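Taking it in order: structure first as C-alpha cells, then the write-up.
All protein chains but one are shown in place.
Now for chain A:
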Amino acid sequence: MYIGIDVGGTCTDAVLLDRGLVRAMAKVPTREDLLSSLLEALDEIMKGVEGELVERVVFSTTVITNLIAEKKYDPVGLILMPGPGLSPSLYRFPTDTYIIQGAIDYRGREIIPLRLTEVDQAAAELAARGYRKVAVVGKFSCRNHRHEKEVAARVLWNYPDWHVELGHQVAGQLNFPRRVVSTYLTCATREKYQFFVRSVQEAISQRGIKGAIFILKADGGTLPLESSLEAPVETIFSGPAASTLGVQALTPPGETAVVVDIGGTTTDLALILSGQPLLASRGARVDDMLTHVRALAVKSVPVGGDSVVERVGKDIIIYSERLGAPYCLGGPLPTPTDALRVLGLTRLGDVDRAREAMQMLGAPLGLSVAEMASRVTTRVIETITREIEAMFCRWEQEPAYRVWEVLQKKKVRPSTVVGVGGGAAGFVSQIAARLGCYPVIPPYAPVANAIGAAVARPTLQVTLRADTEQGIYIIQEEGYQGKITERSFNEEKALELAKEWLCKRAARHGLEDCVEGLEVTRREVFNMVRDWVTVGRLIDVTVQTRRGILYHVGVGGTSE
C-alpha cells in the first residue's frame, strides 16, 4: 500500500492507495507544527491498517518554504569569485558578500588565480560579524570546482566548525547568480531541515511503518527522505507538483490538459502536455530571489473562492486577499463563492445570505441579484482563461537555439480543463467552455494532491560534460571531475559513462530498481575546430530515470 500526504498552507491531505484504488483519505487543517499535522493525517488514514503493509510513504511539505519566508535560519555569509563579467553592483544578495580574486572560464580553465590571503581576510571579517555558515561560489565553478574547493579548505582550516556550502555541489547548471542564491539557501536551511527529517523518520517508525519514505520535489519527482538532506531547497513548492501529478494519475494518459486548482484566494494553473507535466524553463523564484530549483511551470493567479469582491464606481474588483469566509458562510464581505451559490453552482453556505451579498454589490448598479452573480463569476472566469492563454503563449515563445527546434514549434491548445481544489466545481465547466475544452472534475479531486504525492516516481538525473581536447569530464549533479583516459572517447561512450554514473547514483540513494527505462533528455556534441583542424569534442549528455507517475488511479473501491 502507498501513502501520499500533502502538507499544504491551509490543509493537510492524505490518502492510502491499494493497488490503484483509494482505500482511505483524510483532510485536516494545517497547524503551525507541520509535523503534528502530518502525523494527524497519517494516523487518520492508517486506522485499522497494519504498518507493515505500507510499502511507501511520500509526502510534500512547506517546511522549507516556511523556514525561508519567515527567515527562521542562521545567517549565512557569501564568499564569491565572479571574475570578469557583470558588475557586482548588479547582484542583489541579502547578506554580507565578500568578493575575492580568482576566475575560471567557460571551459573550466583558470584565468585568474586565487589569493588565499583574501580568503583569510574575508573569513576573518565574517567571523567578526558572527557568521558560522558560509556559501562559497565561483563563476563557472560547475566547469571546474578547484577554486571553490581551495577556498573551502582554507576557511575550514581557519574555522574547523563552520558549515561551508559549495556552489558546484548545489547547482551544476550555468547561471552564477542563481547558483549563489541556491547555495545560500541550502546552507541556511540544511541544519533545521535535518532536524525536521529526523523527527519525521522517528515518528513514522514508531507507527511500525518500515516502507521507504520519500519527499516530493518541485519538479514532481521524489527523493528518498534521507537523500533530500543533500538538497533541502528542492523540496520547496511541491504542493502544485502534487496536484498536477494527481491529475495525471486521475485522468487518461496522453492528454493535453490545464490543471486549474482553485483555492481560497489563489488559483494555481499547470499544464500537462501529451500526458507529461510541463517543467518551467528556468528555476523557481524563492522569497523573491531567483534560484536553480527545478519546478513545474505553475502560474498562481490571485483569485479564489474567498477573494473579496468590491464595487468601485460602475465596476467590480476582485481583490487578492481574503477577509474571512464567504458571506454565505458567515463571512464579512461578498465573494465569488456567494455568486456561485446564487447561480446554483455550489451548495456551500446559506442561499439567502449569498443573495444578500449580491444584492449589496448589484443594487447601486441597478443589477438584479442573478445579473450581479453572473457578472462576478464571468470576471473570475475571464481572469483565469486569460492567464491560461498567456501560459500557452509563453510556452510557445520559449527560445530555441536550433533550426529544427524553431521549425517544429506549433500551436498547442488543451483538450481538457481539469478542476481540483475547493473552488473548482463551480467554475471549471465555464472555463472549459470558453477555451473550447471538455471540463473534467476527477473523482477524489479534493485530495488529488495527496494522490499525486503517493504515485510520484523517484527521479534521478545525471548530466555529463566531456571536453576531449582537455581530456576531462564532469558529472554535474555529483560535482565530480574526472579524466578521460580512452583515446577514442566519443558520444556513445559518453552516454555509457553517464548511465554508469546514474546507476551508481541510484545505488547510493537505494533506488537501484528505478534505473530501468532511462531517458536521454539532452545530447549535444560540438566539434572544436582550431585552424581548420578538429582538435576535440565537447559532449553534453543528460540521462534521467523515468519521470511521472507509477500508475493511474481508478474509480471506486474506497473503504468508506
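Observations on the model:
Quick note on the criterion: a residue touches a chain if its C-beta (ideal position, glycine included) is under 8 Å from a C-beta of that chain, and two chains touch if they have at least 3 such contacts; residues count from 1.
Following the convention adopted for this analysis, contacts and distances are computed from a predicted model.
According to UniProt, the chain absent from the figure is "Acetoin utilization deacetylase AcuC", selected among "Cell division transport system ATP-binding protein", "ABC transporter permease", "NUDIX hydrolase" or "Acetoin utilization deacetylase AcuC".
From the options A:D43, A:D74 or A:D105, the residue with contact to the unseen chain in the full assembly is A:D105.
Within the whole complex, the absent chain has one touching residue among A:E382, A:E398, A:E496 or A:E512, and that is A:E398.
Annotation: of A:N158, A:Q201 or A:N527, A:N527 touches the absent chain (contact as defined above). Residues of chain A in contact with the chain left out of this view: 84-90, 105-107, 111-112, 139-140, 174-178, 282, 290, 396-404, 406-407, 409, 524, 526-529, 531-534, 538.
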